[in-house]
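Omission of a single protein chain aside, the complex is shown with its protein chains in their original locations.
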Amino acid sequence: MSNQVNSMNKGLTVKDLVTTGIFTALLFVFVLVGGVFFATNPVLTFFMPAGGGLLAGPIYLLLIAKVHKRWSLSITGIIMGIIWFVTGMHWAFALGYLIMAIVADFVAGAGQYKSKKLNSLSYILFSLGGTGSYIVFFVDPNGWAQTMLGNGTEQSYIDTMQATANTGILIAMFAAVIITSAISAFVGCKMLKKQFEKAGITA
Amino acid sequence: MSGKRHKKGLWLDPRAKLFLILICVLSSMFAPSLAYQFVLVMLIAILGAFFGKWKYVIKAVCFYAVICVLTVWIMAEMTGTLRTMFIAFLGLFHKVYACGTLAGIVLTTTKVNEFLSAMNRVHAPKKLVIPMAVMLRYIPTIQEDWRYIKDAMRMRDVSPSLAGFLAHPGMTVECIYVPLLMAASKAADDLSVASVTRGIENPNPRTCLVQIKCGVADWGVMAVAVAYLIFELCVRGGVIG
């Protein structure tokens, strides 16, 4: 009587959930460490999502390599969203991570979570989640500033906001996120190959 | 049992706290002017005082007062792109500050088990509660791991700092990620084993040692919060049209 054991194709197991939890903790800490320097600096505030994307790539890719099942990344996004929300971050920031994580999950899933290119793309999308609150700003700069300026929004402010410089900032912000997270994903792929696959800790 | 948790000050249901944060976000969003933001921060400070966090709330209010004065000045004086930058930054700052202050109070007065109990009570699915619990439990572990790794790096003459990173980026990256992720991976295995052998796969809904209940205080605080939000909305509606 032989009993060949197989635990694949069963949806998320407890081990997958625990792994997701642990790696979410690491992702959270690394995004926070990467972003905090920019977040507290008025001139660099737009590059906060870029800073957040710089460090977490290897963790994200190893999580995919260990679990490679649907919903793991979405759960990560939901938890990150809840934690950002509870720690008092802007709601759009939390929502951004939540939505982009689900999108990223589907992108990585398109390659069965095995394609390094799609996984990297998925990480870039995930990192773009951090731009949520800034997008809200660009969509409605008046509303954003209203609290500070009172209701008499000056014409000069609206003018400045409509000047091209701001679109420049918007583009620069997205470009920065894409570049930093691409670098991070690249380093992550290298590391996965060089270290973690050889060490036998990917599933 | 519950006596131990009521050591000092107020105790609120984590669900009530979550609701407060939500209302706080909305109040920040709809605040008609800085003055209302400031009142909001004051209200949160009063709540903090009920929790016995005097030092924290005094600091928070003073700091906010300074920033408010600064904001008024910047709005009056600056122009151009720099101004845009500041508007974005301060805008975010003002929207976030009240919530951040409240979050500071909530986080320091809520135990992880109370929070998980609340998640249980609102019938969050296990697939979310398990990773969430693990995450909250693992963050202090990362801190511990990092201390060991820093020591190990120093002994190998790799500096665990920004300067060290710039000098030897490749090496520093390996030194940080490799042990941290190896430890995480091992912890994932051990922790799953330890939870599976204690029956976490039981399909019946878990019960919870820590029992949370919504009392008079919870309803009171929530009522005040909602009242303030409605007041703000009325002011806004009245002025705008």
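Chains: A and B, in written order; residue numbering restarts at 1 for each.
Keep this in mind: contacts are C-beta pairs under 8 Å (C-beta built on N, C-alpha and C of every residue); 3 or more make two chains touch, one makes a residue touch a chain.
By definition in this document, contacts and distances are computed from a predicted model.
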The complex's invisible chain, by UniProt name, from "Putative HMP/thiamine import ATP-binding protein YkoD", "Thioredoxin", "MaoC-like domain-containing protein" or "Chaperone NapD": "Putative HMP/thiamine import ATP-binding protein YkoD"
Identified contact with the non-displayed chain, of A:V43, A:A175 or A:A199: A:A199
Candidate in contact with the missing chain, chosen from B:S27, B:T71, B:T84 or B:S195: B:S195
Residues belonging to chain A that touch the chain removed from view: 1-7, 15, 194-195, 198-201
Residue positions on chain B contacting the omitted chain are 1, 4, 111-113, 116, 133-134, 136-137, 140-141, 144-145, 148-149, 151-152, 154-158, 171, 174-175, 178-179, 182-183, 186-187, 190-211
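In the analysis below, only the chains that are shown with their structure count from here on.
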Here the gap between chain A and chain B, centre to centre from mean Cα coordinates and rounded to Å, is 18
Complex contacts: residues of chain A adjacent to chain B: 12-15, 17-26, 28-29, 42-43, 45-46, 58-59, 62, 66, 71, 75-76, 78-79, 82-83, 85-91, 133-134, 137, 141, 144-145, 147-151, 156-157, 160-161, 165-166, 169, 187, 191, 195-196, 199, 201
Chain B - residues contacting chain A, complex: 18, 21, 25, 29, 31-34, 36-37, 71, 75, 79-92, 94-96, 99-104, 106-107, 126-128, 130-136, 138-139, 141-142, 173-174, 177-178, 180-182, 184-189, 191-192, 195-196, 200-201, 239-240
